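First, the structure itself, so that you have it in front of you.
All protein chains of the complex are present and in place, except for one that has been dropped.
For chain A:
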């Protein structure tokens, strides 16, 4: 669970491997850039690379995108989804990504989770370059995708069947420790006693809460949410904001939330990044300083409304710029 432990040390063998790979795949300049980055990192070892506690007031970097680009397809059919994005997210931060639709917000999530490889630049998650391996992050989408043949409890325990060290102990602990784990989470999202129900017995909002539990059960350091509340009605959504805020304050994972809802971003995030239209870039990056725990009432106060207006203006600009570009 400790981030530093996962990061481990960058050994010289590994260093050479990463370098060679980037030289082959991205050309000499990117290789030199990466070499510099890595050498600097080795010269000034960040606390996380030594597995030591992070010094007070200086959070370790959880996610780092440097000039990361993603292009889908090749040749004439190539569609740039993300262009030269640089973004640094500290451990335990709650970052919301907002922007016009199709601007590459979800692509960033897929990059960080290791589902997509960058076609340019570097993505470093947990102190390591995102390679072909998965990052074992918790993910949740708009569609809760609970398996209909399993109880909610067993659905939530699904990641434990996949991720080590839980995987090897699954048969032994599924009826005891793991089940307790699932039920503790269910209690935290207000679904106490619903563990033995089947997904079709729950409402959309309840399923989405279960979805959050499933994303957190294996104690990931990182939670990636792609419009998790998009399909819910306004009241349920606001209820779930509070629940997600609680979960974050309890477990303190690094959260990357993609959303279209500016109030949602303002309510939940400690930092909001506004992205431009496709191919996406980060236009604005601002910290949200409202005290926690935040309440729905706060979202109607002048400061909060002003923040919303500011974000809205950015997105409007991005959209009209995109229209002019294509028109």
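The working rule: a residue touches a chain if its C-beta (ideal position, glycine included) is under 8 Å from a C-beta of that chain, and two chains touch if they have at least 3 such contacts; residues count from 1.
As a working rule, contacts and distances are computed from a predicted model.
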Matching the hidden chain's UniProt record against "3-isopropylmalate dehydratase large subunit", "ABC transporter permease", "Sterol-binding protein" or "Cytochrome c1" returns "ABC transporter permease"
Sole touch to the unshown chain from A:145, A:184 or A:234: residue A:145
Out of A:105, A:136 or A:181, only one touches the absent chain, namely A:136
Missing-chain contact among A:104, A:121 or A:159 belongs to A:159
Omitted-chain footprint on chain A covers residues 110, 113-115, 133-143, 145, 147-149, 158-159, 161-163, 197-198, 200-202, 214-215, 218, 224
